[in-house]
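A single protein chain has been omitted; all remaining protein chains appear in their positions.
Here the chain labels run A and B in written order, and each chain numbers its own residues starting at 1.
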Amino acid sequence: MDTMSPLERVLRGLALTLVVVFFMFPIFWIFLMSFQTNETILAIPPSIVFSPTLSNYAALITGKLQTAAGTLDIAFMRNLGNSIFLSVASVAVALVLGVPAAYAFARHKFKGSEDIAFTLLSFRFAPPLLVLLPLTQYFQWLGLSNTYFGLIWVYQLICLPLILWIVRGYFEDISADVEYAYRIAGHSWFATFRKIALPLAGPGIAAAGLLAFIFAWNNFVFALVLASADKQPVTVGALAFVTSSGIQYGQIAAAIVLSVTPTLALALYAQRYLVEGLSLGAVKG
Amino acid sequence: MTTLQLRNIVKRYKSQTVLDDLTLDVADGERLVLFGPSGAGKTVLLRLVAGVIEPDEGRVLIGGEDMTDVDAEHRGVGMAFQNFALFPHMSAFDNIASPLTATKSSKEKIAAGVQKVAKLLKIDHVLTHHPKALSNGQKQRTALARALVGSPPLLLLDDPLRNVDAKLRFEMRLELPRLLAAQGATVVYVTQDYKEAMALGDRIAVMAAGRIRQIGTPQEIYNAPADIEIGRLFGDPTINLLDVTPQRGGGDVFVELSNVRVRLADYGADVVGSPCVLGLRPEAISFVDAAAPGAIPVTVEAETPLNEKTVTLALTARGREILVSRPAGTPGPTAGPAHIAVNGMQAFLFDKTSGALLPRADLAAKRNGEAA
Partner (left out) sequence: MASTETLRRPVSGFRISRKMLPYVLSLPALLVCIGILIPFFTAVIYSFQRYRLSQPWARQFNWGENYLNFITDPAFWNTLKVSLLYAGLTVTLELLLGLGIALLLQRRSTVNNFISIMLLLPLMIAPALAALMWKLMTNPSFGILSYLASLIGLHDFRWASSPDTALLTVVLVDIWVYTPFIMILLLAGLRSLPTQPFEAAALDGVPRSFVFFRITLPMLTPYILTATLFRLLDSIQQFDIIYAMTQGGPGNTLTVFQVEAYLNFFQSTNVGRSAALLIILWAITYTLSNVFIKNWLRLRERARGEA
């Protein structure tokens, strides 16, 4: 493997450069756009040399857009707030529900445990609209349509299987003897769960939580079907934003940058666990 | 101190029966060693007593009280695991203190209890360390300290010396009996090492395939193994096993080894003519002059000095291998032709087909008398 010819070295370097350019360029370009005014964006040929402006971000944050036709209100910050609230709350609920269940599945091979675990996993692979479309009607009857409560409930479809399967793997990695030792020392199962299992699976639970957050944040279809404008997260909001008249392209770019920054930051922070999380524990990173 | 009674315990995993209708009594203050090969069910049995796994059938009585349905934390036993099972996120101090924190003792009491047992086990200088920072020996002592600290009346030790190096095992083998005696608890000790079993047990229960094959004092098991397998498991160097057919001559039962008659005074006529396996402990054989009565000619092949004894491998005229053991430092042949004599009083016969130990004459006679 160490005997690479100079030609091969160059070819490999070239290939890698192309790969990096292809995958990084869009992020880079949109980032640049977010600091540009319409004049520089529309300039031909495009240039990466321009005098950057924060006006796009300022407009988004204040929610006031100055256009030729007058002042336009934009609800982007509200969308951002919705994204944060929906993702955080969904992950919190999923952790509260999922971690004990994951523990039960990992520690007790009770009757039907595998079947139940697989049923939960199969949610990950079912077409979301299959559930969502009838759900719109149920939600109307239940008064849950366009409520945070209803959305957070549906978000469990993404968060719960993810947390269940990843955390279960971490619990399985804890030696049963360690827990037995604590029980024999005179502690209840709950004390054992709290003082032994939870701290030892802690990093895994945190990683699963972060991943669930990313997935919840990036979800589009649930809110598209179930939420109206005031409850929409950024994924749906930003799209609606494009079609609204009078908007500046730089502002769309800025909205995208603001929308993707949280997940990118978390991904970089938790990258050690990404492989395991993305493959639901099938591949150790 | 307390008693432990197991009544008809059955434990299955899927279709496999791990413990098969097992009944066992451990007396108050007794040290019982569970000895047997891996997979015999020793560890499962111990966990069942501790209450972390449940039997499919049977009852577990501790101190005369039925504990079968009682959770582990209410059984009041102490246990040390083979793999130590230390809490990796806690210091050695917190590990050892865990049985005391469960009782809601005061901080001072806990600290005093931990210090005392840590001093006893010579780990008081590493109490602030986490398990990762402990040597294997220190981990083992921490695990032991955790089991001992609450002075549980019943102590379960699952092969605690398995994962430590030879030197430490030797030290601990000397130290443990004293420690356990000072504790005064009833002890069930699991091991695969026959020396440990002999050194630590008041009684030894030999387990295989989920059953207890023989139970008795170390001497009983050494001197009268219930079958060939147990004879082979106990003793180092291993027992000599020779195919023989006992014969009768001049009112005695004897077997022929290289055409030399070895008298088996303990055995009666009932064994004559049936194919048997003769079991000879290496120390039941000695080198003698060619002129001595019952001298069997052999060729000495190799000599291995062990610590306290010297073991010699010899070949009989028919090429059968014989191990001879003598106290280290005593003279003996190192190579070439030599003669051995067999102490027939220390020989035992096993049935060749079943492997079971054949009863000695006095017992056999007694049984015949009862039957008549």
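Going forward, a residue touches a chain if its C-beta (ideal position, glycine included) is under 8 Å from a C-beta of that chain, and two chains touch if they have at least 3 such contacts.
Predicted model only: the values in this text are computed from it and were never measured.
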{"item": "Residue, one of A:Ile61, A:Leu198 or A:Ala267, that touches the chain absent here", "value": "A:Ala267"}
{"item": "Candidates A:Pro100, A:Gly143 or A:Gly202 - the one touching the absent chain", "value": "A:Pro100"}
{"item": "Contacts of chain A with the absent chain, listed as residue ranges", "value": "1, 12, 15-16, 19-20, 22-24, 26-27, 29-30, 33, 41-42, 44-46, 96-98, 100-101, 103-105, 107-108, 110, 113, 116, 118-123, 125-135, 137-138, 153-154, 156-157, 160, 164, 169, 172-173, 189, 214, 217-221, 224-225, 234-236, 238-239, 242, 249, 252-253, 256, 259-260, 263-264, 266-268, 271, 274-275, 278-285"}
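Going forward, only the chains that are shown with their structure count from here on.
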{"item": "Sites on chain A touched by chain B in the complex", "value": "175, 177-178, 180-189, 191, 196, 199-200"}
{"item": "Chain B to chain A touching residues, read off their complex", "value": "47, 50-52, 71-79, 81, 83, 85-89, 98-99, 101-103, 146, 150"}
